[in-house]
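Here the complex is missing one protein chain, while the rest keep their positions.
Take a look at chain A:
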Amino acid sequence: MSMDALKATFFAECEELVEAMTEGLQQIGDDDWGSETVNAIFRAVHSIKGSAGAFGFETLVAFAHRYETVLDKIRSNTLGIDADVLRVITRASDVLAELVELAQVEPDAKPAAYDPVMTDLNGYIETAAEPEPEEDLFAPVAFAALPLGLDEPEDVRIEFAPDASFYRNGHEPERIFTALGPDVSAVCDADTVPLLSDFNVDTGYLVWSLEIKGKTESEVAEAFEYAKGLGRIDYLSDDAPAPVGPVSEIAVEVPAPPSTQAKPAKARPASAQTLRIDPERVDRLINTVGELIINQAVIAQKIEGDGTPVDPEVASALDDYRYLAREIQEAVMSIRAQPVKSLFQRMARVVREAGEATGKAVSFETRGEATEIDKTLIERLADPLTHMLRNAVDHGLESPEDRAATDKHATGTVTLSAAHRSGHVMIEVSDDGAGLDRARILKKAIANGLVAEDTNLSDTEIDNLLFAPGFSTADQVTNLSGRGVGMDVVKTSITSIGGRVTITSEQGRGSTFTILLPLTLAVLDGIVVSVADETMVVPIATIIETIRASSDDVIELSPDNWVLKVRGAYVPIIDLAPLLGFRTERNAAGPFILVEAETGAVYAFAVDEIWDQRQIVIKSLEGNYGAIPGISAATILGDGQIALIVDPEALIALAGPTAMTSHKQKVGA
């Protein structure tokens, strides 16, 4: 394994350890903890420190060491947990998590909170009136070999008494000891060597007591592979396996090594056992399974397509194939799925920092942490969520004084929730602040030239101005949320992963930002349609309904401006074939697909034929070709032909100003 690969393993492990640490702190915060909880946190910090030392991340090691010392005091009951201590250790774990993140790019950078938290930690170390913590107690472990794989390294103590056959076979104890790595202490007990007169050259007299740090028993056993059967090897750890090899007749009393270094209880952190897989391998699997599904559809179409009766046995085998293929697909997809918990935990840190920076008391609540979504989505949600949460604290929540004036609890609440909703994941960021100040937003939008002064906008349209590029400008930059990134960037990043963001806000009661995401990036539900001679797919997420309208309902306002009458409302028609350049003449007869844009406006897409709804595997066009206006990706249909997936938002934008000027329509369902 290269150094980079080792580092990647280290960071992946740190992620789990930080999670374990945060979980422990949460339990303490919820007042639902015992000594095992503190132990778990301690172990996590200790392991981070140990591995970080191996890579020479000195800042990280130094901090982890301080933190660990304080935790050790709590563990040994020399320091009680009160609100202050809890605050400091929570902040310390934030700093530690941040240090781990920083170590990936800039090993010796210190986050802003590093110094104050370090001072706080030192405060506890000194108030407990003890000298510099017993550095040497932990130091050797700190530089233990890097833990690899599933076996957690332990300190292994063994007693090794080779008999004469060992030496006869030309083995040398030193070789084996060296192979065990640098952290081996070997003590030879020569007391058993008799006087020269009694000395038998055919007997092995020497007994070694070895202490090997940072190795698993299996690793040690591997090193002693050649000594097997050539002497006595006793494992002195608690759960030692049976001695390897025959017990020689020279039984020697060896004093048990001092037990002062007894490790904390053997229990592993409660987090589920995980298997680390290179995401690329999973992607390859997902791709191949996607092909399998397509292949199944191709076969089905070939067999059933020509209208001749199908042998029932073939038909049933085909059904099994379809079922199995779907099953595999779901299983593979679930490999990528991860609970949003780790993401939410990271966000807790964001909120805490935001609260501190703005001087607002914030209580952060999370719901639906167990909701599973695609790992890629989790990664790509981190930035937009960070921004939205900072906004919620900075702009959403009122100052404590203002809250007092409106009879609200001085502590503001920011809630982050996740839930599955009909094939989608819904993530909500809400605050119980003052709600959006629409008058101010409108004023600002006018000042920035985003809307004309006399525009009459609905509440939703005003709210959506927040997402307009160029809305967030320099004058509202606070050092917290205004880091030059506006809500438009949030929206762009959500849209780029196939999601949508909407806002609801109530004056005086707070605002809610809702993100609706597909469950995975690899499949999508869509309606298959014909446009001119082309087969295309319209993603179902934006579709309200499909309509076959009578010609009376299609009204020409001007040659370029047609509307469809739907239950008394008029909806602008976007004719896909001419828009995409497939044909010049208009299709005024439909059928139509009603889609709702992010602004809430409704449009009718005119297509030539609506076929059916199905789940499709998304194929990127950008790898081999490039982006196409109005098209988000492609898919492969049952007959092996490629169909393009349209991007409704982009089509609406393409349709240009005629359609864009339309006002929000209420289409009664």
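The working rule: contacts are C-beta pairs under 8 Å (C-beta built on N, C-alpha and C of every residue); 3 or more make two chains touch, one makes a residue touch a chain; residues count from 1.
The definition used in the following text is that contacts and distances are computed from a predicted model.
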Name under which UniProt lists the unshown chain, selected from "Sugar ABC transporter ATP-binding protein", "ABC-2 type transport system permease protein", "Ferredoxin family protein" or "Putative chemotaxis protein CheW": "Putative chemotaxis protein CheW"
Residue touching the undisplayed chain, where the options are A:Val340, A:Leu385, A:Leu580 or A:Ile616: A:Leu580
From A:Glu534, A:Asp560 or A:Glu649, residue that would touch the chain that is not displayed: A:Glu534
Option from A:Ala404, A:Ala447 or A:Ile642 whose C-beta touches the chain left out: A:Ile642
Touching the absent chain when the full complex is considered, from A:Asn287, A:Gln301 or A:Thr376: A:Asn287
Contact set of chain A toward the excluded chain (per top definition): 287, 290-291, 294, 533-535, 580-582, 619-621, 623-631, 634, 636, 640-644
